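Excluded from the complex is one protein chain; the other protein chains are retained at their positions.
In order of appearance the chains are A, B, C, D, E, F, G, H and I, and numbering begins at 1 in each one.
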Amino acid sequence: MIDIETFENPHPKRDFVILHVAPEFTSVCPKTGQPDFGTIEIEYVADKVCVELKSLKFYLQSFRNEGVFYEDIVNRILDDLVAALAPRRMKVTGKFTPRGGMHSVVTAEHPE
Amino acid sequence: MIDIETFENPHPKRDFVILHVAPEFTSVCPKTGQPDFGTIEIEYVADKVCVELKSLKFYLQSFRNEGVFYEDIVNRILDDLVAALAPRRMKVTGKFTPRGGMHSVVTAEHPE
Amino acid sequence: MIDIETFENPHPKRDFVILHVAPEFTSVCPKTGQPDFGTIEIEYVADKVCVELKSLKFYLQSFRNEGVFYEDIVNRILDDLVAALAPRRMKVTGKFTPRGGMHSVVTAEHPE
Amino acid sequence: MIDIETFENPHPKRDFVILHVAPEFTSVCPKTGQPDFGTIEIEYVADKVCVELKSLKFYLQSFRNEGVFYEDIVNRILDDLVAALAPRRMKVTGKFTPRGGMHSVVTAEHPE
Amino acid sequence: MIDIETFENPHPKRDFVILHVAPEFTSVCPKTGQPDFGTIEIEYVADKVCVELKSLKFYLQSFRNEGVFYEDIVNRILDDLVAALAPRRMKVTGKFTPRGGMHSVVTAEHPE
Amino acid sequence: MIDIETFENPHPKRDFVILHVAPEFTSVCPKTGQPDFGTIEIEYVADKVCVELKSLKFYLQSFRNEGVFYEDIVNRILDDLVAALAPRRMKVTGKFTPRGGMHSVVTAEHPE
Amino acid sequence: MIDIETFENPHPKRDFVILHVAPEFTSVCPKTGQPDFGTIEIEYVADKVCVELKSLKFYLQSFRNEGVFYEDIVNRILDDLVAALAPRRMKVTGKFTPRGGMHSVVTAEHPE
Amino acid sequence: MIDIETFENPHPKRDFVILHVAPEFTSVCPKTGQPDFGTIEIEYVADKVCVELKSLKFYLQSFRNEGVFYEDIVNRILDDLVAALAPRRMKVTGKFTPRGGMHSVVTAEHPE
Amino acid sequence: MIDIETFENPHPKRDFVILHVAPEFTSVCPKTGQPDFGTIEIEYVADKVCVELKSLKFYLQSFRNEGVFYEDIVNRILDDLVAALAPRRMKVTGKFTPRGGMHSVVTAEHPE
Partner (left out) sequence: MIDIETFENPHPKRDFVILHVAPEFTSVCPKTGQPDFGTIEIEYVADKVCVELKSLKFYLQSFRNEGVFYEDIVNRILDDLVAALAPRRMKVTGKFTPRGGMHSVVTAEHPE
């Protein structure tokens, strides 16, 4: 896995909210081999560290040629970022473009 | 009834939310025999299984030539999906296009 | 008053929400005699019966040549529909087009 | 027919364009007796006179309880206003709300 | 084929434009058997007759269970309506919903 | 001060919500003498009386040539209307257009 | 009349287009004494001079308490600016907010 | 290169316009190695053949891991499709997402 | 640091909400030296004093040539304004434009 780099939270005494929105997410459908597209939103309250933006971009790009279901993508990003940042709380949302006339949104939070 | 296929929930330890939006729903008005059109939204928290997307599409298409009222459509979809998935919770919304200058939205949840 | 027809609630065991949106409402201002225009939204949880759509349309049309204030319209529609349907709950909203550079929205609920 | 009042064009030496947009038009369908709704747009270059706004409003209201087809409404408004104003040119557009799942737009110009 | 009914053009001396927009069009993909969805726009200048709206609705509904390509749908609607109405000119546009991540628009005119 | 006229609340037994939106508000900046512009929204639950619309319009127009700060406008309108209507509750919002590249929104409620 | 100040066109050899959009225009209806509101758009190709923005703002503010018809406002602004700037060409558009359920747009150009 | 499949033009006697919009285009920046994203629009008048949609999708996907500049992408797609379809005319547009705070649109036509 | 000027709260007995939205914020990325852009929203309940708008504008402009991270900007603005105004509560939000295909929003509140 691509390393997720962090930097020290500049205001750790305050619970403040950071949201990164990445509309250029793409992966591959494990069933059809066809590319999937979507927007990933990551909202969190940092504890000791914040995620570095360039490193987050590279991490999300690591899904580009990987076969993975929507439900899996969102939970794996949440697990990986929770492991790297140990945030006070985090929510990951994936909004995927239409397939077969339907579009899908998956949302996972830590802690629940 | 069309079988609703499922696959194993890849992250059953976490309550995460899945939303599928199907804007190409059509059925037939039981009173006039005229086609009705609408968008069906299915939001749920999976327990042991998730709904497979292609099978969901075929299930929704099974209403195409069936005569059924708005209030019935939404409750029947909820009943069928609850029976097939046994989700922790589920909400089904039907947003129907204008008839006689009025449009309608019907929403049902399980458990209430 | 126009009769409001109903049909048997097909899923009375579940509290589900029905919304009808009627953007073609018109009545007459009792002060100026000029026509008023607006959108009426009716949201309710049915108990034993649901409102039949065509009959609802005719009921709303019965205001077409009647002189009545905004505040009255919304409360009268709520009273008439509560009398006809005995719903578990109901909210009526009237959104009226600008008059004298101002537009107005009136909302009433049963029970409060 | 309601009289269409006019006032003297304050700048007759210049060809300038006047557009009035009336989104609160309603008439009655001659086939079904049901009310129709739409927006009427009147764009013209005045010659000797301009149309007075309040009088235009009353003229458009005169269709409120009259049975008339979309194609007729637009042509009749054009004929009546051309007769009253003798404009250098005029275009009338009617944009009608959906009936049977379709909406319609009719446009007529003078001179063609 | 469903008959396309017409009524006499009420203003044949003037070239005026009629547009009907039907957002509830559906047919079947001849390759996959899956339903297709789209909006059909019909813009024309009537000569002797106009198309009757209810009959146009039934005509468009006749494609509901027919297997036909996008390029064919638009040209066939144009051919059928030109045959029925002999309009001075007509343009038919089909705007179809996404399939495989792409959406399509087809436009044909008579005479070219 | 302009008198704020009222009429008897036609449904005093029910707590229902009335919203008037006035997008044509203008006053004068007390510092620069330049005109300010904004939208005033008044939302309230009437008790014994409702505000008469024409009188509300004249009341809001009385600020047209008066020098007053944003924070003052909203609180004064709230105070004046509470004095005139004795509503069960009321919220006044002023949304002002950009000045120096910033726009402002002020909201006050009674009772808090 | 307020003086309209100008500054030397910095690129007189090229025909380039300048558009100023003033959404905070207000005047008074000469018939009812009520305030009118609208957006004034001024598009021109400068010749020797350009209009100075602050002075343009003061000029437009000079209509604030003046009774004048829509058709007059646009033509007078065009006349005044043509007199002050002698532009190669100029178009003035006034887009006014709804009165009596209708809104209006007036456009004048020099030279025609 | 991926083969671009075609099917026989069903209405070759008429010049009609086909537009395919592909919002899920991605390639790689040849300078930075970073992925680029955009929407490709292909508008053409078919002569003997039309492009088959699934094959067009695969052709556009062939850029997924290829390093190529915006200006090149659009011209190469145009060249490849002109070679495969020999259309009467064709226009290709690429609308790319922001890079360095700027977004870009490139358009090429055949014949010019 | 630029002084933040204040004026006496004209209605200190009431908790009312003031929102200033500044869409023209710019600073410099401390890592790349490239300019960053965003919108700063400041929402607060005043206690003894309100912030003077022109002084707020100058304060926000003081970031124009300063190298500072998104997470820092929002917390520093909150700290500075809390120090200057001692508000009953305050929320600062920074919405920044896309960098590397992602945009970010940071929100901090006092007291938490």
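Quick notes on this structure:
One rule holds for everything that comes next: a residue touches a chain if its C-beta (ideal position, glycine included) is under 8 Å from a C-beta of that chain, and two chains touch if they have at least 3 such contacts.
A quick note: this is a predicted structure, and the numbers were derived from the prediction, not measured.
Contact residues of subunit G toward the unshown chain are 7, 9-11, 14-24, 46, 50, 53-54, 56-57. Remark: the residues of subunit H touching the chain excluded from display are 69-72, 74-75, 99-110, 112.
Across the interface with the omitted chain, subunit I contributes residues 23-24, 26, 34-35, 37, 61, 64-65, 97.
Definition applied: only the chains that are shown with their structure count from here on.
Interface comparison, C-D versus B-C: the higher count of C-beta contacts falls to B-C.
Note on E-H: its contact pairs, compared by residue number with those of D-E, F-G or C-D, agree for more than half at D-E. Work out the mean CA point of subunit A and of subunit E, and you get 45 Å between them.
Computed centre separation for the pair subunit A/subunit H is 31 angstrom, with centres defined by C-alpha atoms. Counting partner chains per residue, subunit H shows two or more touched chains at residues 23-24, 34, 37, 97.
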